[in-house]
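Only one structure is covered here, and it is reproduced in the block below.
Every protein chain but one is kept in place in this view of the complex.
Should a chain be cited, it is by its letter among A and B, assigned in written order, with residues numbered from 1 in that chain.
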Amino acid sequence: MTDKDYAAVRTEKAGPPIRVETPGAMNDAELHNDAEIVFDVVGLSVYYRDFQAVRDIDIPVRQKEITALIGPSGCGKSTILRCFNRMNDLIEEARVEGSVRFHGIDIYQEGVDPVELRRRVGMVFQKPNPFPKSIYDNVAFGPRVGGFRVNMDDLVEESLTRAALWEEVKDKLSESALALSGGQQQRLCIARAIATSPDVVLMDEPCSALDPIATLRIEELMQELKEDYTILIVTHNMQQAARVSDRTAFLTVDVNAVGQRTGYLVEFDTTDRIFTSPARPETEAYITGRFG
Amino acid sequence: MTLRATGGTRRRLYVQAAFKSLFGLMAFLTVGVTVLIVLSLLVPALRFFSEVSLSEFFGSASWAPLFSPPRFGVWPIVAGTAWITAIALLVALPLGLGVAVYLSEYAHRRLRSFVKPFLEILAGIPTVVLGFFGLFLVNPEIVRRFWPVGEVSTFSGLAAGLVVGIMIVPTVASLSEDAMNAVPRGLREGGFALGGTRREVATNVVFPAALSGIVAATVLAGSRAIGETTIVLIVAGSRPTLTWNPGEQMQSMASFIGFAGIGDQPTGSTGYLTIFAVGLVLFVITFLLNIISIRIVRRFREVYE
Partner (left out) sequence: MTAVGTEGAAVALDIHARTSTRRKVIDAFFKLFLWISLGIALGTLITILIDLITEGWPRLNPALITNMPSARPERAGIQSAIFGSLWVVGTTAAISIPTGVGAAIYLEEFAKRDRWYNRLIELNIQNLASVPSVVYGILGLAFIARGFLSLGFTVLTAALILTLVVLPTVVIASREALRAVPNSLRYGSLALGATEWETVYRQVLPAAVPGIATGTILSTSRALGESAPLLLVGALTFVTFNPDGFDSPYTVLPLAIFRFISEARIEFRPLAAAASVVLLFLLMGMNSLAIYVRSRYEKKLR
């Protein structure tokens, strides 16, 4: 990155991020490097027609950890995230190269059913997107289409409880989900995603549309969810990454001669190290706010 | 120094005021049109009902206002209208919604831009040409050949209904597709991310979210079917029949008006006034349907905001 690029990008306030000690976030000593790798990404590149949006990404996502993807806007974090559940399939011009292995299986190979994959890998979006249905029907949607033979009432209750929403909505399950506040809607989306018993939950900037109090509740929720699910979160708020995640991948963007922006991975390490003693100068520049 | 309007500016402002009034008048004219429609229907209709009792109009089942002795029971043409509209919707709803779902949820961009002009061409076919199609192709080749009940003559309500259905397919398809396109992308993505197939997302997420627009499209299409004159006149014949068999000839309210209009009725005669009475009924029905359709869209539009 040249100085010109630094200047061109929005800068945050200078100074190292303050690390808030949240219960549950592992520090360096506790992280097990031999924890099973749930998602192994090697050499991932994404193209929109001829334009390379993201190049050569290597990220191992370990089980029951929170892994964060951070970096300036436009560096392809969401694009990468959407590769994990093959949501990029829905875009006609998108093309994926490299390998994404889920429990050892390359999810882009022939014979892999994206529908089943999405049952196992849940996703929460930036803007809460509950269906215009009742709260109950929102949570029950995934299990219903997936043909789950369960007591739906129990499943809905358990999902809402795990998403820390049950107490607030237990008396109004048949009311419209759209009547909930933004933070509640997002927790509903989380409940809905975990109702299909996924292994992994992908979160694409889940708090960016929420106020700080709702954001805090969801960050607390993530620590609870970590006990049962692997979480991969994209966030443009690096303080948030520092607060909640166990490992962090820092990505940035390369601008080529024509002005096209291609994202690439700069550094991937435990959150502790990334934020206190990063290996790459670009990482240090980003976290100290020299460029945003 | 003063900032008040000087001579030159004042002139320009007069010009503006003149144009404003002129255009305002034109806009207001449209209200005048509605008033005229209501008057043109109401006054003769009232005269009609001073000559023909309400009990005969709504009580008798025989409609022959232009014959002697004249009969004024309105039910046969109401039944004709109902039959033709029902058949038309039965045809147009599955076809139109199928096309809409396909274009909105399944088709690639290139296919969409290929298909949509065809739909517009279909929408632009004049009703008299559709009447030709109904009388010379649909009735003899389809209805007469396959309709099991009774003996089908040159004309049939069934053929008319089928062709009116074809006429309103583009209306249903394009309005429903608009409604589905208006459903935010985020909702679809949520559905896919939860492990839904394309069909499940289309039927369980998009369709319910677009329902108000789709219902409004249906109501509008039904209203067009009710008011369709030429096709029915050509294909269903001109014999008002109160029947359970759509394979028979029939007459709708609109086609009666067309029929009576062709035969030159002496101004002021009861036969002449019948046109206005039936026209009033027709206008009220389509007016109410239109208000309902607007209400539905307005009431549920904010649903996913």
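Criterion: a residue touches a chain if its C-beta (ideal position, glycine included) is under 8 Å from a C-beta of that chain, and two chains touch if they have at least 3 such contacts.
In this text, all values refer to a predicted model and were calculated from it rather than measured experimentally.
*Asks:* Can you tell me which of A:41, A:61, A:87 or A:107 touches the chain that was removed from the display?
*Replies:* A:107
*Asks:* Among B:127, B:156, B:212 or B:241, exactly one should touch the missing chain; which is it?
*Replies:* Only one of B:127, B:156, B:212 or B:241 touches the chain omitted from view, namely B:127.
*Asks:* Residues of chain B in contact with the chain that isn't shown?
*Replies:* The list for chain B reads 12-13, 15-16, 19-20, 22-24, 26-31, 33-34, 36-37, 40-41, 44, 94-99, 101-102, 106, 115, 118-122, 124-133, 135-137, 166, 169, 173, 197-200, 203, 220, 223-224, 226-230, 233-234, 254, 257-258, 261-262, 267, 275-276, 279, 282-283, 286-287, 289-291, 294.
*Asks:* Could you pull out which residues of chain A are in touch with the chain that's been left out?
*Replies:* Contacting residues on chain A, toward the hidden partner: 36, 63-64, 102-105, 107, 111-113, 115-117, 120, 145, 147-148, 150-151, 154-155, 158-159, 162, 194-195, 197-199, 228-230.
Please note the rule applied: only the chains that are shown with their structure count from here on.
*Asks:* Quick check: in the complex, which residue numbers of chain B touch chain A?
*Replies:* It is residues 108-109, 184, 186-187, 189-197, 200, 204-205, 208-209, 303-304 of chain B that touch chain A.
*Asks:* List the residues on chain A that touch chain B in their complex, please.
*Replies:* Of all residues in chain A, those touching chain B are 85, 87, 90, 92, 115-116, 118-119, 122-123, 125, 127, 129-133, 141-142, 145-146, 178, 189, 192-193, 196.
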